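Only a portion of the chains appears, each positioned as in the full assembly.
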Amino acid sequence: MKFGIIQFLGSNCEADTFHVVHNVLKQEAVYLWHEETDLKKVDCVILPGGFSHGDYLRAGAMAARSPIMQSVAAFADRGGLVLGICNGFQILCEAKFLPGVLVRNKNLQFISEDVELVLERTDTLFTSLYNVGQKIRLPIANMEGHYYIDDAGLTSLKKNNQIVLRYTNNPNGSIGDIAGIINEKGNVFGLMPHPERASEKILGNNEGRLIFESIIKLCRR
Amino acid sequence: MKAKIYITLKNGVHDPQGEAVLGTLKHLGFEGVQGVRVGKYIELNLNGVSKEQTQTQVRSMCEKLLANTVIESYSFEIVEQ
Amino acid sequence: MSTLTDQEYQQVVQALGRKPNEVELGIFSVMWSEHCCYKSSKIYLKQFPTKSSRVLQGPGENAGIIDIGDGYAIAFKMESHNHPSFIEPYQGAATGVGGILRDIFTMGARPIASLNSLRFGAMNHPRTPYLLRGVVAGIGGYGNCMGIPTVGGETTFDECYNGNILVNAFTLGVLKKDKIFRGIAKGVGNPVILVGSKTGRDGIHGATMASDVFDKESESKRPTVQVGDPFTEKKLMEACLEAFELEGAIVGIQDMGAAGFTCSSFEMSAKGGVGMELMLDKIPLRETGMTPYEIMLSESQERMLLIAQKGREEDLRKIFEKWELEFAIVGEVIAEKRVKGYFHGELAFDLPVEPVTDAAPVYERPVEVPGTRFQVPSTSNLESRTSDNYNDILLKLLSSPNLCSKEWVWRQYDKTVGTNTLLASGADAAVVRIKENGKAIAMSVDGKAKDCYLNPYLGAVETVAEAARNLVCVGAKPVGVSDCLNFGNPENPEIMWEFKEVCRGLTDACKKFETPIVGGNVSFYNETEGKNIYPTPIVAMVGLLEKGVTPMTPWWKQNGDIIYLIGENNDQPFDFEQELAVQGLCLEAFQKGLLQSAHDVSEGGLAVTLAECCFGKNSLGATVDVNDGLAPEAILFGEAPSRIVVSLKPENEKEFVALVKNGVTSPTLIGKVGGNKLKINDWVDESIDKLWKGWVTALG
């Protein structure tokens, strides 16, 4: 299976993500430069964490307007898998691949800690190896992790069953305790926690690894 | 030419920064403050030809990048220099 | 504006054989400032041990470098950003982090971890909360954005810092040992290239400000505050690291920190025994109407000066432009040992290199032993007992600003980016793995200012000992040191005496611990309105863990484990042999796999240490019995050095005890892990939950 990891200016988790899919999970991985439009025939595009364009103006705003995002849009339209982690999730919202927006944490501070999450859905392409209701711990590290959507939007997210991950102990004010959502079609997933930082035993936690393995399993079939 | 752009959160959108500022202002003894909303103020220098053309341009910049219209509204003025 | 003394000015005139013009005088002023030329400290820094079989680069470069085997090395350094952080805490701290990161990646290393050491005024001083919030947010703001984890540090409060906080930032990076880059200009005809940000008016006179005391007039002398731009620095870092891979393209490189273009151009020329011809008009400027003086002295952040191999300019340009950075060829290397600057077709300055750099003044300033400072109460005759409710005293200590949990601080630092963090804030030392060779690096920053005030020599020795002990507690072998020496006004003979004594202490201790000092920084003039800070040397020590070794943590692991104290509760002065024996025993026991936990006893004494051991995820308690004839206060709260609390499985006890050699130290069995309370003799008996709450909620 071939992963494409986008490098926006200011991304800083691309190497971590590359390390997990390539060195730990032994998959093919390539970097995709933000100004290119060729997705190099990858099976899954990952928008990594970081501070694209410094998160100046709004988190993810400037990266969402990068040339490569047009190719990613076409790829997603064709049903291609797109995973946005942290800043990647913010970019997916800014680019309107996913509804809502991520705003400043309620306490106005950067929050770096492990959080407990509950899996709301395991019938998605990204979470099939977990169990419904399973609780996992993953690190978060962000300033704008507070998910916001208006009432109508929230109702529709719920109706369409788009909420995949929730915080059990909301750290940042996210509406509906939302930590990760999927698009209606089910091929674009964004989450604030960092599964790539929790994919190796030596780091004290590998509960995030099943996200990548779910994707890989899918492609094997 | 100069554009002065004001970006504010839409009504109803929660503004944690504004709330924190309100809290601190009260704490500092400014009792009369009732509500605070924190937005952005952006100044652009442009070498536009006409005011109208510049207006169209600036609107397009706001729509495409400067504001996230899911939660923000914007307004602007163009000043000839 | 010149900060040269009359005598220094005469020296300049003599060296040049004429009067300097305004730009030249500006150049001399910054290059001969304390901050840049170390004129008051040089003679003492010379004594430091700087070599070992592992040292690849000692002091004198942007960072020190130590060999970690398998063809890899680590580069690390600590720097102060005290004065700017007091003026504008967020930006001051942020640009401090930016500066130290540049120091590491100019050497060719990729930064993988940062730490910081912070000193604020008294908690109840009106400016303290503002400064604390700003500094912490600034450190996080810069490091988080760069994607370099901040994995440890220290944060303490004392009224001596009310008018002069300390912000010391440390970064460590990894590089191939045969790919070290240095700040050197070589090769006549090679182009001099400025990359990164545009040059603005920010920070002019920053270096001279750092060499001046604060007073009411400082307000007006303020240089334009430098605003950090971590986004540009991130791009600059990636571009430099990519450029280093172009075989032979970069001859030398140096970041632009204090004294900006002036410092980098003169220092690089001096190191290479060459000169430079600079075209100041070619420098990309942020503002219009800048003069040669302003261009040469600007401290705009996120810039680098590099010397390329002639012919490779376009290869390099491609990389920097891909990362959307400025790339400007601003001059070339010349054989004549002079730096000349042209502006609008005219010669703006023309100075011989040597007088500006190597001939900078060196002073042996007068020293004077101060009279009695305050007396430390001896633990054997404690009289002023205010309460014998030790539960309350312990709780009070645990929730005091200096001993409480600093989680409020490190929650704001990304600790896990990079996927190398094995141990972050909360443990005795931070540990990151080196993906390249499977080993791991432990790091600790420590300062003991009060001890240094009372006895600068011993205080410095104990600072080094504590740093080493922290590393040993996580299972690492100490291999090197970087330091930041924060002092008051060196023109005050008592301060100069403190400095001299501290340097002597650091020298002796680093020799004993075999941890060469490979880099560091001196910050003098930490004086506000006549009040000097305590002498505050901060030691950043780095240690090595072998392949595949999991670091030790301070927390109890399992009910029924037994607790040993290595070292003694006493009121004896510090003793090197005892310290080395304690550390040696702990490390050996760890390496043999005998330990479940290890935690050093430092501020707050044994009771605080034991409580901290209970604050692991599983909040296990302990029952402890200590009978060594001392008063309860001395046993519970005494701060005798050279002690480590360890826990082990009962079945390992025999082997552990058998490790003791030559009787310098014999560990004492003091208790057992279990329950949800901490009990010490019949003095302390309190629930872990209550102690933990007091400790964890005190700050923030």
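Order of writing sets the chain letters: A, B and C. Residues in each chain are counted from 1.
Note that contacts are C-beta pairs under 8 Å (C-beta built on N, C-alpha and C of every residue); 3 or more make two chains touch, one makes a residue touch a chain.
Just so you know, these numbers come straight off a predicted model, no measurement behind them.
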Note down how many copies of every displayed chain the full complex holds, formula style.
-> A x1, B x2, C x1
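Here, only the chains that are shown with their structure count from here on.
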In graph terms, with chains as vertices and touches as edges, which category applies: line, ring, star, complete, or other?
-> line
In whole angstrom, what separates the CA-based centres of subunit A and subunit C?
-> 35
Provide the C-alpha centroid distance between subunit A and subunit B, rounded to the nearest whole angstrom.
-> 29
Using mean C-alpha positions as chain centres, tell me how far subunit B is from subunit C in Å, no decimals.
-> 41
Touching two or more other chains in subunit C are residues none
Counting only contacts in the complex, subunit C reaches subunit A at residues 137, 140-141, 144-147, 229-232, 234-235, 323-324, 410-419, 421-422, 433, 435, 550
Of all residues in subunit A, which touch subunit C in the complex?
-> 9-10, 12-13, 16, 19-20, 49-51, 53-56, 109-113, 139, 141, 143, 194, 196-197, 199-200, 202-204
Which bits of subunit A are touching subunit B when the two form their complex?
-> 57-58, 61-62, 65, 94, 100-101, 103-108, 146, 148, 150, 173
